[in-house]
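A short write-up of the structure that comes next.
Removed from the display is one protein chain of the complex; every other protein chain stays in position.
For clarity, chains are labelled A and B in written order, and residue numbers in each chain start from 1.
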Amino acid sequence: MLAERVSQLNAEYARAIDDDRLESWPDFFADPCGMLKDRVTALREANIYERQAYRHLVGLPALRAGAGDAVHAETPFLVVRVMRDGSMDLFATGRYVDTMVDEGGTLRFRERLVVCDSSRVDTLLAIPL
Amino acid sequence: MLAERVSQLNAEYARAIDDDRLESWPDFFADPCGMLKDRVTALREANIYERQAYRHLVGLPALRAGAGDAVHAETPFLVVRVMRDGSMDLFATGRYVDTMVDEGGTLRFRERLVVCDSSRVDTLLAIPL
Partner (left out) sequence: MLAERVSQLNAEYARAIDDDRLESWPDFFADPCGMLKDRVTALREANIYERQAYRHLVGLPALRAGAGDAVHAETPFLVVRVMRDGSMDLFATGRYVDTMVDEGGTLRFRERLVVCDSSRVDTLLAIPL
């Protein structure tokens, strides 16, 4: 079912980030522009990412009817940040506003808007949410 | 499947609150009494609701056999509160203890008990959880 496929995509996306497999992050997008890969390269070179880890908890998607074959969904999320010293904090909450397409049997994001609930965003934020 | 329908109902209920669409909140209930609408009206007039926003993360429902056509479920939840200045805190956790009925193909709550884990409840609590 569609809701389940969207949930699986969300779960895999979150795992890739939480497992620090950022190189596979562009693969979740249909026709990823080079910007995504550049961002990952920059992250790796800056080594900023090593100071912390994330843990995503992703809720159930609310599906919307879309034009053509596109799938629209809105999905709540919560991200906990785990610092190297072991301290944890509630880093971000919000919702993903997504447009997805099926590419040869694989669901991918055509667009993912990450709408955070809080206006306070860590200015050094570099790891994708 | 039933578990999926219950999850969808939970997701829509949480979204309505998190999106500040409180006017649609009574619609999630079968035969809503006027009290629910009065509460929303009171909230809007008091403007209390503007000072903060919620983000619900709702877990998987555990279904119970019910008498007749009623559906019983117990579902864990977590609510983060986002204040206007951008600060976030863990506002509440607990479980929904629900009785639902199918009304012409739409699942609605006949009763929703919100059982919070903590005895510390914000005394100004007005927005439904």
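Simple rule for what comes next: a residue touches a chain if its C-beta (ideal position, glycine included) is under 8 Å from a C-beta of that chain, and two chains touch if they have at least 3 such contacts.
Because the structure is a prediction, the values reported are computed rather than measured.
Chemist: Per the definition of touch given earlier, which of B:23, B:38, B:103 or B:117 contacts the omitted chain?
Modeler: B:117
Chemist: If the hidden chain were put back, which residues of subunit A would touch it?
Modeler: Answer for subunit A: residues 4, 7-8, 10-12, 14-15, 18, 53, 55-58, 78, 80, 82, 85-90 touch the chain left out.
Chemist: Tell me, which residues in subunit B touch the chain that this view leaves out?
Modeler: 1, 3, 57, 59-62, 74, 76, 78, 90, 93-95, 117-120
Heads up, the rule we're going with is that only the chains that are shown with their structure count from here on.
Chemist: How many angstrom between the C-alpha centroids of subunit B and subunit A?
Modeler: Taking the average C-alpha coordinate of subunit A and of subunit B, the gap between them is 26 Å.
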